[in-house]
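Missing here: one protein chain of the complex. Every other protein chain is in place.
Chains here go by letter, A and B, matching the order in which they are written, and residues are numbered from 1 within each.
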Amino acid sequence: MSSNSFYDRDIVSIKDFTKDDLEFIFDATDKVSKLRPAERSELGKGRTLGYIFYEPSTRTRMSFEAAMASLGGSSIGISDLKSSSVEKGESLADTIRIIDLYSDVIVLRHPLDGSSRFAAELSQNPIINAGSGSEEHPTQALLDLYTILKEKKKIDGLSIAIVGDLKYGRTVYSLLYALTNYDVDLHLVSPPSLAVRKESIYEVQGKLRIKEHSELADGVLSDADVIYVTRIQRERFPDLQEYEKVRGTYTIDENTLAKAKPDVAVMHPLPRVDEISQNIDHTKNAIYFKQASYGKELRAALLALMLNESLPG
Amino acid sequence: MSSNSFYDRDIVSIKDFTKDDLEFIFDATDKVSKLRPAERSELGKGRTLGYIFYEPSTRTRMSFEAAMASLGGSSIGISDLKSSSVEKGESLADTIRIIDLYSDVIVLRHPLDGSSRFAAELSQNPIINAGSGSEEHPTQALLDLYTILKEKKKIDGLSIAIVGDLKYGRTVYSLLYALTNYDVDLHLVSPPSLAVRKESIYEVQGKLRIKEHSELADGVLSDADVIYVTRIQRERFPDLQEYEKVRGTYTIDENTLAKAKPDVAVMHPLPRVDEISQNIDHTKNAIYFKQASYGKELRAALLALMLNESLPG
Partner (left out) sequence: MSSNSFYDRDIVSIKDFTKDDLEFIFDATDKVSKLRPAERSELGKGRTLGYIFYEPSTRTRMSFEAAMASLGGSSIGISDLKSSSVEKGESLADTIRIIDLYSDVIVLRHPLDGSSRFAAELSQNPIINAGSGSEEHPTQALLDLYTILKEKKKIDGLSIAIVGDLKYGRTVYSLLYALTNYDVDLHLVSPPSLAVRKESIYEVQGKLRIKEHSELADGVLSDADVIYVTRIQRERFPDLQEYEKVRGTYTIDENTLAKAKPDVAVMHPLPRVDEISQNIDHTKNAIYFKQASYGKELRAALLALMLNESLPG
């Protein structure tokens, strides 16, 4: 294995990753996944992950805790801000500094852009951004790419449709930036009011072949190798009728699959509400639960890289 | 030790257990309790318990966490549904599927009957029902029986009084069904409005010798080897005076003990409010704290059986 540049390194933005970095992490994930439990549980032994979630999270928090436990380490932290010192008016800086003293790696979710970069500058130990503001959720993008790679055996040359609320979901932006490292065709499918923000389109233009759509048209379905679905939140629509129409049009179900490539992979960062019908859960196309499982493995590998100068094997 | 049929098996309903199953679990609990810490902490090493409590719990959650820790394993989960994805409208099915990916055994409490059966069908890993709807809490019934066995050296031939709110407590129903495997005399003591539901009486009739009482009469006290007390909740009474009367009549104190067999065992699933006077806590008859302690041991044994093909020794 080549030199581990992730040892003691912060994971703040997906934009900080080169293609080599991505491939290095994907290789490490393969490697960690194959370790015998006894070997794997040495990689985080006696180490502590400290987490701070200023916004609610179940899946991301548990995924990191499970990943850390699989490495033999433990987790402590704050997820219920009601019963914490934050209520006493403590600054983010002080909270970070303290958790930095109590742990070996910090996982942070915060509603403000730049919060993780700020935390990384303050802390001695490495920071993992588990969601900051509206644009960054780098480990989600990493696990999304890793899932595509494992399921489609490649990323280059694929056609990928991203569907749903593309304006407000940070998952979408992180994935978009991550994909600029690859040669892909992208279909962005959303109601016009929930389209990807213009400045982000400008930023990735030239690196990706992008087509924007306001409907999940047959042409998109027949072209896509991957359909990546995101949640559409009712609160985003001033008009409930408009919401109901969009919701109906975008739902992925048996009819959608019938118009798609036979081996199309349907992904979702979860939790889903009804963007994907449960009727397709049993199909080979539905890989959203596998995606969550890859997420635990990828995060375990990332923690192992950050906590160890080199991995065994 | 005979073959372990609990390896990778769900614990959904006390009705699924044969008498052989019960005795197998009680033997395993004896065995696990006697293991040296170093041996015991190998049984769950590197394994993760995932818990989901849709209803509040302290004791049951902590008992499972302590049991898992004693086996060398760790626990992750959701007990505060306010800060979880459930708030985002995620279905029980999806929540189960995800926690299934992050853990090796799942502990679930949910207000609906059938929730654990449903979860068991979805998950790859084994499920433990930690309370579903109004009728099932199988590990509570197991620990209740184990407590009786350890303290009275037998279950067959005993006279057992169950006292309090027998209508709404799932503990009572699980215990009732568990006892049908034994030859016991049962006194059910409750205000008429809080009696055991008729359909459950019909179900266990013929397997148990049951007498129903509306008062904790002297005849019951002088006959019982075990008095199992449950909490009476004020909210169940439309008339507060009626509540106060019932509460007074049913309280177990020194006067109650004076009329009971000298070696009567007083049990309670806890938490108690004032159904049992603190004045009798120091007596040899008060075994409700021992009961909680046996609970941790029994749950540790159950987890060890579910996670290992065979136990050492």
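Keep in mind that, in the parts below, a residue touches a chain if its C-beta (ideal position, glycine included) is under 8 Å from a C-beta of that chain, and two chains touch if they have at least 3 such contacts.
Only a predicted model underlies this, so the values are computations on that prediction, with no experimental measurement involved.
In the complete complex, the hidden chain is touched by one of A:R9, A:R97, A:R117 or A:K290, namely A:R97. Within the complete assembly, A:G77 is the residue of A:G77, A:G131 or A:G164 that touches the hidden chain. Taking the whole complex into account, chain A touches the unshown chain at residues 45-46, 48, 50, 74, 76-78, 80, 82-91, 93-95, 97-99, 101-103.
Interface residues of chain B facing the missing partner chain: 37-38, 40-41, 53, 56-59, 62-63, 65-66, 69-70, 72, 74-75, 79-80, 231, 270-273, 278, 289, 292-293, 296.
Assume only the chains that are shown with their structure count from here on.
If you average the CA atoms of chain A and of chain B, the two centres end up 40 Å from each other.
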